[in-house]
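Removed: one protein chain of the complex. Kept in place: all other protein chains.
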Amino acid sequence: MSERFILIPGRTSKQGCGVSEGKFDDGYQNEINTLQVAPADMKRMGLANGDRVRVTTESGRQIDVAVTAATGDELPPGLLFIAYGDLSSRLMDGETHGSGMPTSKGFDVTMEKLG
Amino acid sequence: MTSGYFKIAGGTVYDPLHGIDGERRDIWIRDGKIVEPPSDPEVRSDRTLDASGLVVMPGGVDMHCHIAGPKVNSARKMRPEDKRKGEKVVRRAGTRSGTVGSVPSTFATGYKYAGLGYTTAFDAAIPPLAARHVHEEFEDTPCLDKGFFVLMGNNHYVMQSIQRNEPERMRSFIAWLLGAAKGFTPKLVNPGGVEVWKQLPSGNVHGLDETVANFGVTPRQIIEQVARAVDELSLPHSVHIHCNNLGMPGNWHTTLETMKTLGDARGHLSHIQFHSYGGGEADETTFNSKAPPLVEYVNTHPNLTVDVGQVLFGETTTMTADGPLGYYLSNAFKSKWFSSDTEMESGCGIAPIEYKNTSLVHSLQWAIGLEWYLLAADPWRVVMSTDHPNGGSFLAYPQIIQLLMDRTYREDMLKQVHPAVLERSTLGGLSREYSLYEICIITRSGPAKILGLKNKGHLAPGADADITIYTPNDDKTRMFELPRAVIKSGVVIVDQGEIREPLTGKLLYVSPEYDTGIESDIAEWFEKYYSIRFRNYQVPLDYLHEAEEVPC
Amino acid sequence: MSTAASPAKAGHSGAEGTDAGTTVIQDSTCTFCGCVCDDIDITVKDNHIVDAKRACVLGKAWFYNHHADDRPSCLIEGRPASVAEGVERAARILTEAKYPIIYGLSDTTSEAQRVAVGIGDTIGGTVDTTTSVCHGPSGMAFQDVGEVTCTLGEVANRGDLIIFWGGNPAESHPRHFSKYSLMPKGMFVPNGRKDRTAVGVDVRKTKTAKAMDLFFQIKPRSDFEALWTLRALAKGIDIDPEQVKNDTGIELSRWQDLMVRMKAAKFGVILFGMGLTMTRGKHLNSEALLCLVRDMNAFTRFVAKPMRGHGNVTGADNVVTWQTGYPFGVNMSRGYPRFNPGEYTTSDTLARREADAALLIACDPMANFSQPAREWLKSIPYIALDPKDTPTTRSATVAFTTATYGINTPGTVYRMDDVPIYLRPAFPSSHPSDFDVLSAIQRRVAELKT
Partner (left out) sequence: MLTLRYRGETPIPIEVEGLTPSAVRAMAAGEIERFEIFHGNRKLPLAEFFDVSGDPADARLELEGDLSGVHWIGAQMSEGEIHIRGNAGRHVGSEMSGGTIHVHGNASDWVGGEMHGGLIHIHGNAGHLVGSAYRGSRMGMTGGTVLVDGSVGNEVGLTLRRGIVAVGGNCGDFVGANMIAGTVLVFGQSGNRPAAGMRRGTVGLLGSTPPALLVTFRKNCVGKPLFLRLMLAHLESLGFTVPAECWDADYSVYNGDRVTVGRGEILVREASA
């Protein structure tokens, strides 16, 4: 079963270091390929670190990604976070609303646990 | 075989510095300089430009404009609408495209100045922290030799030296700072007032004897002591002053006090029009011209020079290092407002405005500028400027020339402005018409002399071969907006309004001597308060493109 | 025609004495993020940086991972080629194109940026920078209402109320707190952190949030409503407490308390991030913030500053502006500059499949752009310049490996507050600089166009 969330991609220092260390190195790849979920949401959806989920946007863009529990109270329940990278870009539409800037944070998404 | 000579033959030459008032002469050019005719009559020039029947003058010199640096570029960023509706500069082989509006892009700025016969321009207000930015923009501003004045009227080190009564220390600092930025002379903008603006909401000083909090100095002390230091350093140009209370009714008292404070020290008062107002506290009904008494004082004090800062009707963008003024203007015009304070050094305010001939205040500003030109006894000490783009664009210079040379044109325009101008200024009674000789003085020879540029503003051997050739025309706007040819460093850069060879032009800077012992003291202060490192602040010579040191 | 000065001619020797084959360069500059810290002492040993004093975690990663590598300087369709061949191929692609775009530019010197804009002019292309997908919306807001701002030294010397809104500098600009905004003992805040009140506004309780005295964890996507609430309070307008709580997730009383502090501050600062510009509302979120800060100047001194990301993205804004009159997304297909975000910006020209060739300098759209934009970019010929191997260089028709600015090449960069800073290279690279490659391309396209 899937639940509704708001997803916020953003910078992290690990992702920032990865840009210099090399985008094909493990450090960067792990950082941008991990979805952070609030501990309460992990618990409720029966998710453990490393489990894979499917995230789908309102316009139907979709990624499958591994989850990890956000540290402490960094994320409130209902919010997801992922470091900028290939996966976050896969969820972005081309539309910029006459601004040049595609909506890149605060996506309405559904998340479901994969098998 | 080539002789290397370029001759401008038989033109009607105006060279006021040498008393030449429209005499038919040849001018010989070699290696970018004006030279004596070859002694051997057999020697022919490689190229000759037949100027018979044409007017030949030195290239124009704009000694007070805003064409580069963070303030100008922020204005460009803020006003896409100004350029979208304005003229477009289309790319051609060898030239770059650009936008114009009230704040043209860099390449367009160079082409447009050259198109009017100007070959030298000085940016009037640069925070030294941004010096590198200016040098970069200057290199992208072709056709002109360029320099800039360094903002010091609210510099913390200057104010602290005054407070501690250490004039030698301040003098050394000024010399060091000019050299560090590769600037030309100290600029005082609302001395002391900008620092108060940084400390308080709508903060400012309102007279020469108000104390600047936390620094314990007054505008009067700053003006007096910086002017003296500039003379002691024997800089080519004097201190360059934007007085306190710009634009405020009744500000003429402050302006007169500033002149008196200078004593017998050299001083240039910029855009004097904006500082020549009578009337009481922000009361439009009493607003009037006080140009006559100020002109009278300048007439009798040869140590003083001014540029006018003529206002022209229409839309433009105001930009100033006078932070509180920018806030005042943006509120008065309900326009968008940019403000940026530079640490330890300066402020900046930008606001779009429109001068309307239906407005009493704007009409008076227009008239007061003309009064200054027409009342001044000595054209060598009053310089044509619009304080581009504050009073209007430099592109209006031909129109100003017609206003000065053509009394009928002036009187027709006077009929179209607010009627009260006739009671509140003397313009209606002024019948003076400028001669070409006088125009040549206020647009080239005078500013070159005031700036201390020995190779500019005249046509004698040794001068830079910066020459403008005009086709005589009773319509002076036409005559001056489309020169027949413009020559820069001996190269024809404009021919019939077409850009030919847009030379980059050189930077004009000073590097006065000073007691290097002071550097450790400056460095200690600098590392304590600046957000960049002392080592990364100074602009070394090898950073500059073409450059020429003007001797002190 | 004026061409940009070769940075090489302006190289300042930063070398401060060598021993045992190591060189120390003092006050070197880190160009990784918009902080552009210019106080880094770097130690170089046989073309490796072995120490970078005062650099943060991002800065160390930057300095330690840009050593001269042995990848070829040029690849054409994945095969090694000479730089000259690459330049020729690039110039032909760009001059044959009818709607070419030039994009990136935020991680190279302004000297190189100036050449790139010149190429755009010559080929009648569209010049855009990473600003359009960073603080471009803030730039648009600036064009509508203006901006009240200052250099970072003013924040350090005067700022007594510092608000971080929609950003996480603790992770994206790690030294901002210590160097500029929170810790410095400044002229009018002699006790540093003790003299400042730090306020965070964000939807996540980030590392930054944890360094604040007050934190407002607002509802996702309610930045505009929160800012409008503060504007209303600044003007003394009565507003409905329930709606405020409902809209922002925060009690009106807490906003009122914040406004009291804002009015009581001597010099207030709002440093804002892409939480505003990338979220629904975009430029109008930034506009609301710039309006609030302008409003506050009726009561006290208050300034705003977008937290710019890349080392020289601010230089890109400046260079594109002084050469064309417009800051980003500048189209020159008509022979003169035109500006219209949403029309000439790169996300749009790619996602709408209008661009038919691209010159990409120091950027990675193949990693960062929307899916439709990436798909179209993959289908057109493009040239990429980057010191690193990236998804963008891997799919490029012509890929140049270039020297790293600040580490291998000198030049000028502009800090997030428009302060220009000169770069002192640490050691030479076997690869050409962006400036060199772009200058060669500019010369060739000029020939081909005439």
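We just call them A, B and C in the order they show up, numbering each chain from 1.
Just so it is clear, contacts are C-beta pairs under 8 Å (C-beta built on N, C-alpha and C of every residue); 3 or more make two chains touch, one makes a residue touch a chain.
Worth saying up front: this structure is predicted, and the values here are computed from it rather than measured.
Though it is not drawn, the left-out chain touches A, B, C in the full complex.
Within the complete assembly, C:341 is the residue of C:268, C:341 or C:381 that touches the hidden chain. Checked against the hidden chain, the listed residues C:148, C:198, C:284 or C:304 yield one contact partner: C:284.
Set against the missing chain, the residues C:157, C:172, C:206 or C:229 yield one that touches it, C:229. Set against the missing chain, the residues C:123, C:199, C:212 or C:258 yield one that touches it, C:123.
By the touch criterion stated above, the residues of subunit A touching the omitted chain are 97-98.
Contacts to the hidden chain, counted on subunit B, fall at residues 78-82, 84, 335, 352. In the full complex, subunit C makes contact with the omitted chain through residues 97-100, 123-125, 140, 143-144, 224-225, 228-229, 231-232, 235, 237, 239-240, 243-244, 247, 280-281, 284, 288, 291, 332-334, 339-343, 352-354, 356.
Just so it is clear, only the chains that are shown with their structure count from here on.
The touch graph of these protein chains is an open line. Separating the CA-averaged centres of subunit B and subunit C is a span of 34 Å. Each chain gets a centre from the mean of its Cα atoms; for subunit A and subunit B, those two points are 56 Å apart. Computed centre separation for the pair subunit A/subunit C is 23 angstrom, with centres defined by C-alpha atoms. Counting only residues that touch two or more partner chains, subunit C has none.
Across the interface of their complex, subunit C is touched by residues 68, 70, 73-74, 76-80, 83-84, 88-91, 93-99, 101, 103-108, 129-133, 136-137, 139-140, 142, 156, 198-203, 214, 327, 330, 336-344, 350-351, 502, 504, 529-533, 535-536, 540, 542-543, 545 of subunit B. For subunit A in complex with subunit C, the residues that touch the partner chain are 6, 8, 10-13, 16-17, 19-24, 61, 72-76, 79, 81, 84-86, 89-90, 92-106. On the subunit C side of its complex with subunit B, the touching residues are 1-2, 4-5, 9-12, 26-27, 29, 38-39, 110-111, 114, 118, 121-122, 124, 139, 142-154, 156-158, 179-180, 186-188, 266-267, 294, 297-301, 303, 317-319, 321-327, 332, 335-339, 412, 414-415, 418-422, 450.
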